[in-house]
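A single protein chain has been removed from this complex, and every other one stays in its place.
Presenting chain A:
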């Protein structure tokens, strides 16, 4: 079981953005409004993504797992966005190439090296084309929340 702070307000469907920076700004702002991250999180996240991109090409739709240092995080949470149209993210570990990302999992982690199980479960989803396609085409936040709880074992902590 992984205890996380999240609710439907940090799950977004049909997010209409034209660049990865716009997507990250939007997601970080929502997280800050909820009090899950500090105001400094947004810039730290964008700078980190520029230096160390997190786009991951998979068998199905590409995903990205943007994250940054723990000092910008108040409460451990994960924000999910399904983009209306994919935007290009740099490919992790690749110096020059990008991949069109449709699903973003923004990881706001408050401890180093402590979320192995959660991450491994997430990676299992990245290796499952059927599950990725399900998420990518999802228009209903409730379904995504249910997916996170049932497939990833996320446990809601603090409020609805």
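The definition used in the following text is that a residue touches a chain if its C-beta (ideal position, glycine included) is under 8 Å from a C-beta of that chain, and two chains touch if they have at least 3 such contacts; residues count from 1.
Note that contacts and distances are computed from a predicted model.
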item: Candidate names "Methylmalonyl-CoA mutase", "Thioredoxin 1", "Acyl-CoA/acyl-ACP dehydrogenase" or "Galactitol-specific phosphotransferase enzyme IIB component"; UniProt protein name, chain not shown; value: "Galactitol-specific phosphotransferase enzyme IIB component"
item: Selected residue (touches chain absent from view) among A:12, A:26, A:68 or A:138; value: A:68
item: Among A:79, A:115 or A:138, residue touching the chain not depicted; value: A:115
item: Absent chain, residues of chain A that touch it; value: 48, 51-52, 54, 56-59, 65, 67-70, 91-95, 107, 109, 111-116, 119-120, 123, 126-127
